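As you look at this complex, bear in mind that one protein chain is not there, while each of the others sits in place.
On to chain A.
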Amino acid sequence: MLLITCPWCGPRDETEYHYGGQAHVPYPENTADLDDRQWAEYVFYRDNPKGPFAERWMHGHGCRRWFNALRDTVTYEVLATYRPDEPRPDLAAPAAGGER
């Protein structure tokens, strides 16, 4: 079972969370100008990397807030968790007090 650190509540078991897929997918600008292909990209296409992945989790059994995690999709190691208003952490320079 994964141990995931909610930015507000601290480390909790995976079962307390709801998974939300890829993080940092912005709602498109100028939506009236998008063609069907561009709408398909926004609605249906997501990254599916083998390795570090920035994704959304929601602490459903705790504070019920959404946050982001950087997790390796091969080892399942949670490399970092961070609030939605924070940028994706740079793994090459881990922040002090990071998850690792």
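A few notes on this one:
Note that in this section a contact is a pair of C-beta atoms (placed from the backbone, for glycine too) under 8 Å apart; a residue touches a chain by one contact, two chains touch by 3 or more; residues count from 1.
As a working rule, contacts and distances are computed from a predicted model.
Per its UniProt record, the hidden chain corresponds to "Sarcosine oxidase subunit beta" from the list "Sarcosine oxidase subunit beta", "Na(+)-translocating NADH-quinone reductase subunit C", "ABC transporter permease" or "Chemotaxis protein CheA". Along chain A, the points of touch with the absent chain fall at residues 1-2, 14-15, 18-19, 21, 36-37, 40-41, 43-46, 48, 50, 53, 55, 71, 73-76.
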